[in-house]
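Removed from the display is one protein chain of the complex; every other protein chain stays in position.
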Amino acid sequence: MPTPSQVSTVPPTAARLAQPRPLSGGRIAIWSLFALALVAAPYVFTSSLALTMLSQIGYLIIICLSYNILLGQGGMLSFGHAVYTGLGSFMTIHAMNMAARGELPIPLAFMPLVGGLAGAFFAVLLGFVTTRRAGTTFAMITLGIGELVAAMALMFPEFFGGEGGITTDRTYGKGFLGITFGPAIQVYYLIAAYCFVCTALMFAFTGTPLGRILNAVRDNPERVEFIGYNTQRVRWFAFTIAGFFAGIGGALAAINFEIVTGADSVSTIRSGGYLLFTFLGGAGFFFGPMIGAALLVFASVLLSELSKAWLLYLGLAFLFMVMFAPGGVASLIMLNVRLARFGKLRAVLPSYAALFVAGCVALLGAAAMVEMAYHLQLNAALGPQMHFLGMTLDASAAQSWVVSAVVFLVGAAAFEVLRRRFLRLWSAVQVEIEQRIARGEAV
Amino acid sequence: QKGETVKIAWLDPLSGLMAAVGTNQLKTWQYVAEEFNKKNASGVKFEIIGIDNKLSPQETSSALRSAMDQGARYVVQGNGSGPALAIIDALDKHNARNPGKEVLYLNYAAVDPDLTNSKCSYWHFRLDADTSMKMEAMTTFMKDHPEVKKVYLINQNYAHGHQVSKYAKDMLKRKRPDVEIVGDDFAPLAQVRDFSPYIAKIKQSGADTVITGNWGTDLSLLIKAANDAGLNNVSFYTYYGAVTGSPTALGAGAAGRVYMVSYSHANLPGEIGRMRDGFKKKFNDDMYASAVYHGFSMLDAAFVKAKSTDPAKVASVLEGMKFNSFNGEAEMRKTDHQMQQGLFITRWEKTSDKYPNDSENTGYTFVPVKYYEPYVASTPTSCQMKRPS
Amino acid sequence: MLKIENLHAYYGKSHVLHGVNFEVRPGEIVALLGRNGSGRSTAAKAIMGLVHWEGHIDWKGTNLAGRKAYEIAHLGLGYVPESRDVFPNLTVQQNLLLGQKGNGRGSRWSEDDMYAMFPRLGERRNVEAGVMSGGEQQMLTLCRTLMGDPDLIIIDEPTEGLAPKIVELVGEYLTTLKGKGISVLLIEQKLTIAMTISDRALVMGHGNIVFSGTPEQLRANAGVRKEWLEV
Amino acid sequence: MNAEFFVISLLNGVSYGLLLFMLSSGLTLIFSMMGVLNFAHTSFYMLGAYFAYALSGAVGFWPALFLAPLMVGALGAAFERYSLRRVHKFGHVPELLVTFGLSYLILEVVQLIWGRSTVPYGLPTQLQGPLFTLYGTQFPKSRSFIMLVAVLMLLSVWLLLTRTRIGLVIQAALKHPQMVEALGHNVPRVFMLVFGGGCALAGLAGVIGGNTYVTEPAMAASVGSIIFVVVVVGGMGSLAGAFLASLLIGVVQTFAVALDWSAASALAHMGVQVGEQTFGWPLLKLTVSQVAPILPYLFLVLMLIVRPRGLLGTRED
Partner (left out) sequence: MAHNDSGGGFALELRDLHKSFGKTEIIRGASLAVRPGERVAIIGPNGAGKSTLFNLISGRFAPTSGEVLLHGARIDGRAPFEINRMGLSRSFQITNIFPRLSVFENLRCGVLWSLGYRYAFWRFLSRLQDANERATQLMEMIQLSGKRDVLAMNLTYAEQRALEVGITIAGGASVILLDEPTSGMSTTETTRFIALIREVTEGRTLLTVEHDMGVVFGLADRIAVVVYGEVIAFDTPERVRANPRVQEAYLGSVIAAQQAEGH
């Protein structure tokens, strides 16, 4: 079981979390770019679905980052993070309903703070028992508490609204300068603003004494006790901070959907999702979970709509990612950034392109077969004809199966050949870089 | 109107706990759409867009938005009052904020009475009978059966289960004050593997009748455990005995002891019978969501009457409209948009020449034992419908 | 018996051994000396198949190239690593049992022999090895390897962390092993026991053997000692 | 509570407990030895049921009883060989996540092959009907069979652990794999065998759990967390602990179902007037029987807080 030092979410090479140094030019540029992306996104992706997806990505970034305070920075594998996002959502939605009834003079723009405080409150409370232990014991306690809270959500309809959940109307209050938060775009900007601020705060956290000691606790809790720190305290404080941001994320979700239900907001499945995608994004890097958040939305909203086989694809993607890129997407990116720094990126680009093409061919064949299989099972009522990437396939004809299989095999074979070649190139490039580093050409 | 394509978005689960049920229902919508496309009075073509809402209200709102992006102006949904409420809530807001782009919601199976009472909406129309109506029929049936003396209630611990329990108690008190309620249990939703402790408790209580709103494995395992323990002098009154999976679990052991209340049954003749048989032949699966038929026949009639497929116009003609169900004339009650229809009490028995429809190839079927006219099961409503001005 | 020719070894891309040649004959104690980082442990790991290597390693006529560590162990080579690597959750006795091959029948050594050798181990046989003192762990690893009944034992810095008295004891036992016909490849860095008990001494520097001869020759060769052993 | 009810409930409790043990023995094996939180364990359980369903159509139930677990075990071993082993070096979280991914995969494949609804996997005639009748309640043969198999599993895993060095090898290899190899043990093969063995046990549980209960795609998820509770409450690394925990949870849960007490009724008993208006009424009115199925989780949390090593465990992590 994961003893804390074994909760190594990243291969050693990728282990170093970014550390804030005084604002340098590059850093300012990156943050400005992030802000710009947040502002510009709705102008680039304009459909209403895209807008909801952007909003979801916005608050999920906060949630996944908050989860990574536990997993990546503190080595705490939690199976119950949804408890804090979910309870944050519920407290917020109750607060919004009270505000709508005129019992609570809080404008909507500040509601996320209510969620944050609620998240922090429950994290203080439950964290007191969970964070007394680390490693597997911690993981299992969070699993137990997660299951308990999830079960409770159905038992106390008075608070959780039962199966139907609690609904609200975010357009309460008079509005301010025409901002009523009715239109989805206004909500998006609310979320984007919080997303930016929370991301900045959590990034700042990695550079504070508590943040650093938290890393030390992850690496070697025993030793931390001998340099004056109470590890339980450290975990507890970090847990609370994570709870606070989780609560903010949960609150924004409540504002976005105007409905919160116990059955999924606090479920262990939800918690599992945060874990999976934080990891997939890359727990070893500060920005990894942000990628994870985007992937989570793409997978659950877009992928599930594009294909009935989405869970199959998701399962496969997980399996392969963990096997071949255990540092997550972020580590892949950083590897290439490293190449670029040493001016080697161009050397591997043709290989990337070739691999990409071969991969696509293989994927095309495989996906065609998967889609036909699912079509036969789920859409049988529509007949054997199906549309796949603009083509029409006859799922009952042997011919389409054979063609797909051949496409797949050709793609896969080409991919394998190219991959071997690529690996050789890759290691050659790495050796060269190592040598240059050894010669002191550090960048 | 003629030749128009009407896109209907189906928002129900294709993954998770209810995947099997959702899959069956999606097939039913697709199949019945084909049937109606062959011949309908308004001359439209129906197209079903199936979207997985994962049984989650939040996912449902995403799914709804995507449905609207794809041009669907009718949505249908049936599993769970949570997603139902989410749709109602979202449509109330959307339709108010986007006049001319209204979307209309047909609920074919979510039976929470609140949906046509405290939470009723102008854009929501329910084709199924709600929990209270079904309980009305069930208790009326018990009124004529004096052997029902001690009733045990066992339900899932969430909104639906609580409603079943509440209505059972209220109505029995009214109709059979002599009946003793010897137990009122709630087991968590889809968590219990082993129902034998509950069976022991039922046996201990001396109950002769069990009323349960359980569905899915919670029903299958309950009945299985009862069969195993040899609890054969107790009858089970159920809501969802025919839903995917349950007939297989009922098997021979439950014959003669399991009753079900529904607006339809597996051996109805006529048009619905033809479709059911066709469905079975095509998919080797039971078609039990017969309300789907109502969905199409009602829309078809409304299109003709409104001379349009525009949801805003269709909604106004639907109010109080009478149309042909597979079982005589039915009415969409104006006050709360709850369809008024007759209800059957059926019992699990061996198939016979008269009732040949084999459920899930078990050799058994639900045979009708009593039919109640719409007025019997009709329940009053507290709905204060807000209509767009 | 063990013959090594032109051995090159690598950690990933770093090239650590550059063509090492030496030989260990039956019933002989050979000391492999050298500074920190000179590559002695790497040579040991290469023999046991635990690092990537090229060249020739020949053991009783068998080429060890491409063999897995467990196969090599079954061929009669025993290894005591410098990092000790006791299995902390297992008891002392279980640690010893794991050293055994098969059911241990036919082995020259029994569990009791070990306890006789280091009574301290016998006293603590049911204690988890992880809580044993540093020196006790060192004794345990030696015994664990002996339990596998090797013909050649490669032992990496065995006296590290042992009390002077025990260091002497270890020296005596290695001589005893030799008496039973077991060869020993003794990797050391402090010259004390190596010089007293070994038949031959090799000195390693920068991944090469830079000296080979008897302890006396080494003692006499101040140049080698100064340059490669820093004493 | 009279004697009759007590005896029946005890029997139910014990047999449910043994079912839990049957489900979790393979997990205990893998979890305690390899430290892998195998989230796909219940997926292998489900595969066992489906394989047996498919096989018993062709060769009959009894041969399937042997074949299906073997097939599941082979799949498990293959998974270890080609996937888990690669990931092992990255630590426990990635290991957990690949099994997570695998559970999705198995679920989807099962649904593709056998559809999304229940399959009619029935009991063989020899196991139908009651074994004996007690106070008018029948005790089915199928459940007795489960009890028998669970006890056999306990015995065989126990023998495996005590009569062979496999357990030692694996525990040692978790700390220092290279050292164990250097002592002459083929570590990768042992890992593969253990993982395969654990999966085969899950498969066996599926073969008999599938027809005693129901065989459907949700069967994996529905027992997913409870078996972790068993393993953790029992104490990681302790087979006897898992056994004890299963029985305890089985019995406690069964008896809890029988108790219609609530805090409210207790207060009323003591003369405190409580009603819908009382603060915390929703909590007060909950009866023990309503919370019965979540008791194990409560149990888990309390246990880990007061005794993190579990009932009979020796180690904390």
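A, B, C and D label the chains in the order they appear, each numbered from 1.
Convention: a residue touches a chain if its C-beta (ideal position, glycine included) is under 8 Å from a C-beta of that chain, and two chains touch if they have at least 3 such contacts.
Keep in mind it's a predicted model, so treat the numbers as computed, not measured.
Of the chains on view, those touched by the hidden chain across the whole complex are A, C.
For the options A:I241, A:M323, A:A373 or A:I433, the residue in contact with the chain missing from this view is A:I241.
Contact with the undisplayed chain is limited, among A:V44, A:I227 or A:A398, to A:I227.
Within the full complex, the residue among A:I106, A:V124, A:A216 or A:L303 touching the omitted chain is A:A216. Contact between chain A and the absent chain runs through residues 5, 8, 12, 15-16, 20-22, 204-205, 207-213, 215-216, 218-220, 222-231, 233-234, 237, 241. In the full complex, chain C makes contact with the omitted chain through residues 35-37, 82, 120, 124, 127, 131-136, 138-139, 157, 160-168, 189-190, 192-193, 230-231.
Basically, only the chains that are shown with their structure count from here on.
Each chain's centre was taken as the mean of its CA atoms, and the one lying most distant from chain B is C. Here the CA centre of chain C is 46 Å from the CA centre of chain D. Separating the CA-averaged centres of chain B and chain D is a span of 35 Å. Rounded to whole angstrom, the centroid-to-centroid distance between chain A and chain D, based on C-alpha atoms, equals 30 Å.
Across the assembly, chain D contributes 111, 115, 290, 293-294 as residues in contact with two or more other chains. In chain C, no position touches at least two other chains. Chain D makes touch with chain A in their complex at residues 31, 35, 37, 83, 86-87, 90-94, 96-98, 100-105, 107-109, 111-112, 115, 225, 228-229, 232, 236, 282-283, 286, 290-291, 293-294, 297-298, 300-301, 304-305, 308, 316-317.
Within the complex formed with chain D, the residues of chain A that make contact are 1-3, 6-11, 71, 77, 129, 132-137, 139-141, 143-145, 147-148, 151-152, 155-159, 268, 272, 275-276, 279, 309, 311-312, 314-319, 322-323, 326, 373-374, 377. Within the complex, the chain D residues that touch chain C are 165, 168-169, 171-172, 175-176, 178-187, 315.
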